[in-house]
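Removed: one protein chain of the complex. Kept in place: all other protein chains.
Chains here go by letter, A and B, matching the order in which they are written, and residues are numbered from 1 within each.
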Amino acid sequence: MTASTAPVTHSSQARPPIWRNTTILKWGVQIIVLALVIAAFTFLVSQAKTNLDQKGIPVDYDWINDPANIQLGEGIDTQPNSMGRALWSGMVNTLRIAGVGILVATIIGVFVGLARLSHNWLAQKVASIYVETLRNIPVLVQILLWFAILTSLGDLTQDSGVLNDFVFLSQKGISIPRVFFADGFYQWLFLLLVFGVGIHFVRKRLQRKQDLEGGDKHIGLISFGLWVLAAAIAWPANPIMSWVGSIFDAIADVWGSIPETLMQLILTAIAVGAAVIWIRRFLESRRTPAGLAKLTDDDWFRMIFAGIAALIAALFIWILWPGLSSWIINSGRDFFEFLGNKFGGERGSLPLDAMKPTLSEGRFVNYGPTGLTMSVFFASLFFGLVFYTSSFIAEIVRGGVLAVPPGQSEAAAAVGLSRMQSLRKVVLPQAFRVIMPPLGNQYLNLTKNTSLAIAVGYSDVVQVGQSLYNKNNQTLAVFGIWMTFFLACSLTTSLVVNIINRRLEIVER
Amino acid sequence: MSEMSGPLVVPSAGAAEIAFGVEHEIAPEDPITPPGRWMRENLFSSWSNGIQTVLFAAILIGILKWLLNLVFAEESDWASVATNIRLLFAYNYPVEQFVRVWVSLGTLLAAAGLSIAAWNLDLSFTLRKLGINTATGGGVLVLVGILTPGTAPSDVRAGMFVLGAILLVIGLAVLFGVKDPHRKRIPFEALLISVAGLVVAFVWLFPLGRYEFAGDEASYASGTINISTKGPWTVMMIVLVASFLVGKALGRVLPSGALKGVMAAFWVIGPAFLIFVVLRDPAFDWGYVWAVDVPMALGFALLGGGVLYFLTKPGLGELGRIIGAVLFGVAVFNWVAAFFGLYPMLQKGRISFMLLAVFAILAPTFAGERAARLRFATGWAVLVVVMHWLITAINTPSTLEIVAPPFLGGFILSVSIAYYVMLASFPLGILLALARTSKLPIFRVMSTVYIEILRGVPLITILFFFSIMLNLFLPGGMSISELAAIFTGYSLFSAAYMAENIRGGLQAIRRGQYEASDALGLTTVQRTMFIVLPQALRVTIPNLVGQAIATFKETSLVSIVGGFELVRIANQTIPNQPDYIGQNRPALLFISLVFWAFSYSMSRASRSLEQHLGVGTGR
Partner (left out) sequence: MSMSDANIALSAEMAARDNMITCRGVKKWFGDFQALTGVDLTVKDREVMVVLGPSGSGKSTLIRCINRLEVHQEGQIVVDGIELTNDLRNIDKIRSEVGMVFQQFNLFPHLTVLDNITLAPVWVRKKSKVEAEATAHELLERVGIPEQAAKYPGQLSGGQQQRVAIARSLAMEPKVMLFDEPTSALDPEMISEVLDVMKDLANGGMTMIVVTHEMGFAREVADRVVFMEAGNVVEINEPEAFFTNPVSDRTKLFLSQIL
């Protein structure tokens, strides 16, 4: 600048006083509020501690290994020997009903949603009535209603079935024939995997040929045929893979022999390494040909936060929960041993087998090769959740398809795609993008709603937890476990949804 | 939990130009098609269409038959519901105090009538629609009659056939007897009056029978329902119609907008007072209220108002901020003092003081001329009075406790919980949403953590935690009734969902709106209050109604933690009565109907309101 610049009158070149400095104000207010929240939290927690101490209830997790002395209605372990084991069974029960529920609710929901979009008047109306009825009645009421209906069914006898010997319907539950994984299943799967590699190469070659020469080489049909062939060959041949089990056993041995300190070091290294890599990448993204760009407060905050997160993780690993590493070591070993035991099927072992329900003394035989049985507790919770959730899924599916602008299918028709092609290549990918996030939400809702099991006495994690804290008053600790479990579920779900979303976005571009 | 699933449809920021002051017109309806052609076009237009028709007809008939078998099963004793109606709706509410409930309901209906007139809501429909609905209803009733199993009482079946046939004939007569039914609208006045008339006629003429459950004895007498039921309902209908007509008349006399303003003010603060009329314990400690609650509320309202009036003086400069900061420090110290037990203070005193401090800090941004300052101070006073009123209603000594025999329960409890929870979670939700969308990273992280944790866990665990644990977290000497603990937990939970809904609205606001307000020199608070929130909330209204419905439905979970709520009465209280051992199925079916009717009509009402006012359409 030159001489024409007038001197700055009453210049405020100097730093402004702190109460007017926007940077200081911005950070000051945030830090004060954060401090207040932390203070309030500390206060409440210390208060709870004092109150609990007065009642003589220590807050810790030592009770996890205490004998449980409770009996679970169903699950992987109905007579758990420790409280931890009881909670674990409860978690598995929750996941069991959530997994199956999500699957069935999706199928019904998609069906009803598409029926609402049908050109057929009756289909539309029936589907709308379904949706409007089910979603406006609280799910708890629906579950209790199913429970009331199912428990008023008749006693279980040989002929209390809808289809004698095959489908049973009684106040002891519902049972149908089922297909289950037999001894050779994992061997078969492994063999299929090997074949799959070959099929993949064949497929790739065909694809290249089609790209070069044009025309339809029936890639889909051929690879499907190959898969069927592979499955058929592998069916009797599965025992040749029985040696795989020893590999898993070896892995289990190695894993189990990792020293605890080493595992802690590895975990710390992962946490710190992740933070360092993140920060370096972040700085890289802020670099220009002219050098490092100006970092904003936000940028600094993010980097500091990444560092703090790594520190907290290290703190957790070394001090707050030193047992974490041994837990990882033990469960990793157990997991590989479990896998190893799945192999080693003899000659003639089959991958899959089917059985119809068996009865003994007026109840179902639940374990071993028998039919697929739902207890009334499971069934009432299951029906309640599935029908309720499916009504929401139906609305999401309908909304998703309607959200694709009509111009898209018109454009597809204009370039000569058939109706099916336009649906598959144009409309559905776009609808899927709209559907996915709320669908993930519904899956999460279904998982959380399994906690209503407590109303009908199905042994899910909440019901088991409650009966535990009724015994030992460890409400706070049990609540911590519930929270961790459900947060883990929701984080996993949103992770999966995010990954799918990202993939869909790439597909779209 | 379930469908409070955050903003399912976030209006995309680009497309959302929110329209204000634009009138929407209802599209004219098509004329009716002859039945033969209609069936050809809608049911059997192609092979696949025909198959669908057959398939869905089979599904429909199957489900209907199964349901009817359930309803009319031999082991279902519907008298268990009929004699327990009062229990289901009002639980142990003293019969001699029912007038309080009726007064509340009557006031609400009167306000509804006046509001319909004030906003000139035209919910009328055409004769075509009336005809189709009547005929369909009649047809369905006949079908139901056919499918009803033999276990049903014969007069019920006969009634279905007769009523169905009559409705069918009337519907068809309207459709085909009147010329151009799609052009003729039934005036809304006529519609309202005839609906009210039908309700009155039904309660006076229909022989539902007189059921009663007094002590442990159930009794039944034939005839119409009790005068204590049909009397008030008649009055209610008259109030509704009369207030609508009065509103219409007032609209002609008063300047436009005056009635709207009054009614809007009523809907904001009225329910808080009405719900108190219902909730107040008959053994309410008035002495305590006059000695402590009222002076405290007035003190905060007047003194606080005075302080705020002073602080909003323009040109006060840094002094205002310093006073605000000092007040804030004192407010924080009040809580610290509670921790160390330095001096006793009522919890609501601490809360009010904290609020006053926040208002004082905000005061400079609301400085202005006299009228504006008075408005700010008055806003504070109203807020304080309403807040104290609500706190008094739920948490004054001798108000409600869950211990037996509980005074509150049934449907009234569900509605009260839903109302309080929505009310409490609204401001918290706004704060969380603003924090989550803010540029300040610590606020954003804190709010995100709160929202994601609360949304990640099931409501029932939160309710367990608060009903059992909340008292453990309070300093010695402080305690909170179990119901208030449940309210607190549920509100904190609901706020997370509220925040996500409001965030959807915030994201619909264009960046230019922020830039324009910054360029004009508005402060952050002013920008938020005058520009951002009014637009965001308007887009959010449909989602908020959805959340209100979900909240209402999920009050059913209170039954699990010990509240005598509809579900608990239906599933546990009634099946334990000596006359109706094990009879929970009819009651559960009945409360399903209650929940359904309430939720469905609420969502329908909000949808038609949306179309009428053009809110939330984002277009």
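Operating definition for what follows: a contact is a pair of C-beta atoms (placed from the backbone, for glycine too) under 8 Å apart; a residue touches a chain by one contact, two chains touch by 3 or more.
Remember, it's a predicted structure, so these values are computed and weren't measured experimentally.
**Q** From the list B:287, B:512 or B:578, which touches the chain that is not on show?
**A** B:512
**Q** For the full complex, which residue in B:94, B:368 or B:427 touches the chain that was left out?
**A** With B:94, B:368 or B:427 as choices, the missing chain is touched by B:368.
**Q** Touching the left-out chain: which of A:21, A:46 or A:71?
**A** A:21
**Q** Just the residue numbers, please: which parts of chain A touch the chain that's not shown?
**A** 1-2, 4-6, 8-13, 15-16, 20-23, 25, 285-288, 290, 293-294
**Q** What residue numbers in chain B mark contact with the hidden partner chain?
**A** 17-22, 314-315, 365-369, 371-372, 510, 512-513, 515-523, 526, 530-531, 534-535, 538
In this section, only the chains that are shown with their structure count from here on.
**Q** Can you name the residues of chain A that touch chain B in the complex?
**A** Residue positions touching the partner: 19, 26, 29-31, 33-34, 36-37, 40, 43-45, 47-48, 51-52, 115, 118-123, 126, 132-133, 135-142, 144-145, 148-149, 152, 297-298, 301-302, 305, 388-389, 392, 396, 399, 438, 441-442, 444-445, 448-449, 451-452, 454-455, 462, 466, 475-476, 479, 482-483, 486-487, 489-491.
**Q** Quick one: which bits of chain B touch chain A in the complex? Just the residue numbers, please.
**A** Touch residues, chain B against chain A: 1-3, 5-6, 8-9, 42-43, 45, 49, 52-53, 55-57, 59-60, 70, 75, 318, 321, 332, 335, 339, 439-443, 445-446, 452-453, 455-461, 464-465, 468-469, 472-476, 549, 553-554, 556-557, 559-560, 567, 571, 584-585, 588-589, 591-592, 595-596, 599-600, 603.
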